[in-house]
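One structure is given here, and the rest of the page talks about it.
Left out: one protein chain. Kept in place: all the others.
This part shows subunit A:
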Amino acid sequence: MTTVTEKAKGFIQVDKRDAKLALAHIYVAFIALFIGGLCGLLQVLVRSGQFTLPWGITYYQILTVHGVLLGLILTTYFIFGFQIAAVSRTAGTLTDKQRSIGWIGFWTMTAGTVAASIMVLLNEASVLYTFYAPLQAHWIFYVGMALVVVGSWIGGIAQIMKYVEWRKANPGQPSPLITFMVVVNLAMWIICSLGVAVEVVFQLIPWSLGWVDKIDVLLSRTLFWYFGHPLVYFWLLPAYMVWYVVIPKIIGGKIFSDALARLSFMLFLIFSIPVGFHHQLTEPGIDSFWKYLQVVLTMMVVIPSLLTAFSLFASFEIRGRELGAKGVFGWFKKLPWKDARFVVPFIGMAAFIPAGAGGIINASHQMNQIIHNTIWVTGHFHLTLATTVVLTFFGAAYWLIPHLTGRILTKQMNHLAIIQAIVWTVGMSIMSGAMHIVGLFGAPRRSDFSTYGGSEQAADWIPYQIAQAVGGTILFIGIILVLYIVAHLLWFAPKGKTEFPIGEVSEHAEKTPMVLENWKIWLTICILLILFAYTIPVIDMIQNAPPGSKGYKLW
């Protein structure tokens, strides 16, 4: 860690009013991390068989809190805080109107979050973060969720408006890379969340209010997963923004290629949505041809993923060689291994190698049967979301928060941040590793502790559940550490200027072709692929609908 503060004079600073809006989102994100993380700890303790919850709290209640707060709230709020700051930093300060829209979005989402949380805490909505029918929550829970989605559209529009304004003011020029990436992510988010909005507004709310008796479960799950897979990419793309744009600057290098970065984002946009069936591969009522087609589209995501890996390695290698590295892998040692802003997201990148490999196995049509509804899946998304994405967000928070609060990350905090990431890696390796292995032995996900009537097979799972409790406890220590660092950066760190690192494009890179920023082309492809992948199977689902189901409260 050298001269982060000394060089600060020339830095472009995010406007104070925009910083306030971004910070409001970040506050909510870290409150969610604390409560959701605490519930995660309680869960692994319960599943070890050594602990029972006090005061009539149920397992499925804390499981719902954990999933909703960490999967939906922490992510969306941190992403919006980061994106607002990134747009303001690179496309210019928001106008008053844009900022007001941003605040309306924030308060709409927050009202929804509070409403949904209250219903979960009252044990009226222990339906897990996927809120699958026919489990039926209180209608206020669904309304809360709808408000979160609508609020995110409003807040997202504020960011898009800034981009549109920039493009108008700079005709014929490619927009700032990270602002462009923000808009790709928002386009994907708006298109996919229409699915969950339709599910909530037209199916779940009328049904939970008793206006209709029965719900079409297959259709509701299809609408959910039309949203649910791109949701994963909505989490992941901001991490990719950090990797593509921020990390090259932190290591003192350059962005390998602007065009390659834009191309891979556009490929993520078109291949992330028409693929929801890979979460429904064991479901009856969907013709196997359409499952196969969506499996093929899912596998296309390998292309932008490997493009990303290539681009990142290239940035690292070129920089290492500039610093005098020799041999094939000498550059690896030249990376800034003492800078938390690099090390923490780097561990996230490394975790994405097994996470991505696992994802390909999950999506491989019939092979999904090996792992379907086992705790392998939980282990999988604790590598993707809870390691790759979350560690990248932590690494970003270590410069983003002090940039916004006008403080600095001290040497001690930088050191503690690296320790935090190591604690996280150890805890997650144990927890997620145990989940992957015991999942292959058939241990179910989502379930409370049980000996299954003294079953011998279930008894074999228990040592792994204890390992999960050990890993989960270490992870909770990791949460305490990161909250300590964040609190320091928010209120106690020394005043000073911290850079918002934005990389420059390498002089070797080709000029970016404007076709990569032609929304008409890419959105058309995106929508055509969605129509292609979903129209016929959804018509089939509606015409040959299964009998509807009444609601169940099994908790």
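Please note the rule applied: a contact is a pair of C-beta atoms (placed from the backbone, for glycine too) under 8 Å apart; a residue touches a chain by one contact, two chains touch by 3 or more; residues count from 1.
To be clear about the criterion, contacts and distances are computed from a predicted model.
A chain of the complex is left out here; the name its UniProt entry carries, from "Urease accessory protein UreE 1", "Cytochrome c oxidase subunit IIa family protein", "ABC transporter permease" or "Putative ABC transport system ATP-binding protein", is "Cytochrome c oxidase subunit IIa family protein". Note that of A:E199, A:D216, A:E317 or A:D339, the residue touching the chain absent from this view is A:E317. Check A:V201, A:I370 or A:L523 against the missing chain and you find that the one touching it is A:I370. The omitted chain makes contact with just one of the residues A:Y27, A:Y132 or A:F329: A:F329.
Against the chain not shown here, subunit A presents residues 302, 306, 309-310, 313-314, 316-318, 321, 328-332, 353-354, 356-358, 360-361, 364, 366-367, 369-370, 440, 507-508, 511.
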